[in-house]
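Below you'll find the structure, written out as structure tokens, and then a few comments.
Every protein chain of the complex appears in place save one, which is left out.
Labels run A and B following the written order; every chain starts at residue 1.
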Amino acid sequence: MKLFHVLKSQQFDRERLDYLCSLSTVVRKVAKSRAGSDFLRSRLSHRRAMLYFTQPSTRTFLSFLNACQILGIQTSEIRDPSTSSEYKGEDLKDALRTFSSYVDLIVMRTNREGVADRIADHLDATDRPIPVINAGSGKDQHPSQALLDVYTLHRSFQFKGGIDGKTIAMVGDLARGRTVRSLCYLMKNYEDVRLVFVSPHGFGMLPDLKEFLTKRSIAFEETDDLRDVLPRCDALYMTRVQDEHDVDDESHSFDADRFTLHYDDLARLREDAVIMHPLPRRQEIDRRIDGDSRAMYWRQARNGMWMRVAMIATIFDVAGEILDHAADVYTTSELRDVGP
Amino acid sequence: MKLFHVLKSQQFDRERLDYLCSLSTVVRKVAKSRAGSDFLRSRLSHRRAMLYFTQPSTRTFLSFLNACQILGIQTSEIRDPSTSSEYKGEDLKDALRTFSSYVDLIVMRTNREGVADRIADHLDATDRPIPVINAGSGKDQHPSQALLDVYTLHRSFQFKGGIDGKTIAMVGDLARGRTVRSLCYLMKNYEDVRLVFVSPHGFGMLPDLKEFLTKRSIAFEETDDLRDVLPRCDALYMTRVQDEHDVDDESHSFDADRFTLHYDDLARLREDAVIMHPLPRRQEIDRRIDGDSRAMYWRQARNGMWMRVAMIATIFDVAGEILDHAADVYTTSELRDVGP
Partner (left out) sequence: MKLFHVLKSQQFDRERLDYLCSLSTVVRKVAKSRAGSDFLRSRLSHRRAMLYFTQPSTRTFLSFLNACQILGIQTSEIRDPSTSSEYKGEDLKDALRTFSSYVDLIVMRTNREGVADRIADHLDATDRPIPVINAGSGKDQHPSQALLDVYTLHRSFQFKGGIDGKTIAMVGDLARGRTVRSLCYLMKNYEDVRLVFVSPHGFGMLPDLKEFLTKRSIAFEETDDLRDVLPRCDALYMTRVQDEHDVDDESHSFDADRFTLHYDDLARLREDAVIMHPLPRRQEIDRRIDGDSRAMYWRQARNGMWMRVAMIATIFDVAGEILDHAADVYTTSELRDVGP
């Protein structure tokens, strides 16, 4: 499989998703032994990456950084825009072109929509184009988050028929949460998925996305009654209110308690359902639920690191070597079920 | 020797202290050759650590970072709490649990007391507990500093009967200096140590610690006359006024000059005494003293790096391999006396 830039979740079809999910599970297995982790780390030890994170994001930053380290990639960080030389009046294209001349990969997260696309186009036109990964661009896209969510669903339903045919409830501030939006786009790749959007009035999924789902014949319904939805969903995707995007204190009217998974609610949830959350969490999930076997959100975070390893290995065309190595050392069934 | 979390200096008994001091000297010797430094770096190259330093601390941060690098550990840094996603309302336990899912070790320094303990407890209750090192928690503990201080005393008195029986003067703002407090706790492990607390009125050692010393039958005296103490101490531990903890400008009344080691004072100090300081220094030690053979504070800083290497090697159970390697390459006497 070929992969260069990773810019939006729409670029991933079913074949690519299945490939990346399998590869994620393989690298996680390989990394468990000392020999395997040495093997992974020597794959890309001659490569260097820049993590350009001018929008604060500890979690995604750390996930990408550690994914690079697992593959032996050395990294440069820009995390604080104020230490950047942009204060000298340089434009972003110039800055990124210069930075790109030092490294082999740029992972970027910014406050503004479409920036990663524009930088990728700009570098493509130079004599030294390098891959660009969008690690979150304003409100529009966060493709690596969508991939790790799909991977979490994929693992959760691995021995239960896969993602096809499942009912996935998404709960919270759906209007402004880019993770749920990106995940919805990816659902076009699965058969008979049913989406349930659970949000208060004024925070529902935006029309453009509902239009997309209708065109793709992906079933969805909208409700504001979380309690009613619990018994009939396979996956419950909780999200927090996105009050950092408030313009006029909109979040004030968000009745968080009604869109919270309380400890008592567990009884209404199916035995084999999974609870997800992109984290950070506020009060959306009672902390006593953390120990429940259906709570998948901590693994979801760790899944993200492995999915990012898979993505970067594919970009630099070493995925084949890793799969070959794994096939030499492990049986097929060992590679399918690798634990947390 | 087994070690998992490093949370407080009280957890170290004499056997552990002796072991870590010897190991520190061995790793420093091994690191001197190219082959030895390659050996050390390949011990833990499959491990990753997170340095979570939300309280500013360049020195301790760098010491831990370089200790990790010496053992080949790859690191992630959080140094500025404002770039963290904590602004999204996440609590610290959630944040650290997520971070812990990417790495194999957390080294943390915070402004608040007891935080490292609470995080260690929290992670112990998960399905992927990892070791936590307290690199300074508010005013209460700074165990790795205490260990490096003990190591400095250990090295200084290595050929003079060890720490047992020595007189150690501690000078300055003893009420608010956590390094002297932590060091005092460790003195319970040595025989016949005598402590002399030299501080102005109102900045003396706190009652809880004096009570601890009394219970443990560790001799101590209190004075405000530095000049009088100089001729009879084996180690002189100078500290600065801790004015960052001022609530009501208390430090204004601290007569720094009387608790400063002036160049002229050197003549009163024994020929084989040692002068220590946890650094950073202000005016507590005249800069002309830096060249004196008794000035141990720069070595003390470097000792800290080696002690941290020893600590981390023990946590990850590779100390044995390092000691075996050293025994193959060096004689016992070569390993005892390794220079600065």
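To be clear about the criterion, contacts are C-beta pairs under 8 Å (C-beta built on N, C-alpha and C of every residue); 3 or more make two chains touch, one makes a residue touch a chain.
As the structure is a computational prediction, the values presented were derived from the model and not from experiment.
Checked against the full complex, the one of B:Arg128, B:Lys160 or B:Arg282 touching the unshown chain is B:Arg282. In the complete complex, the residue from A:Thr98, A:Asn111, A:Thr214 or A:Ser253 that touches the missing chain is A:Thr98.
Checked against the full complex, the candidates B:Arg59, B:Arg128, B:Lys160 or B:Arg227 give a single residue touching the omitted chain, namely B:Arg59.
Across the interface with the omitted chain, chain A contributes residues 45-46, 48, 50, 74, 76, 78, 80, 82-90, 94-95, 97-99, 101-103, 126-128. Where chain B meets the omitted chain, the residues involved are 34, 37-38, 41, 56-59, 62-63, 65-66, 69, 79-80, 240, 244, 279-282, 298, 301-302, 305, 340.
In this section, only the chains that are shown with their structure count from here on.
Centre-to-centre, using mean CA coordinates, chain A is 40 Å away from chain B.
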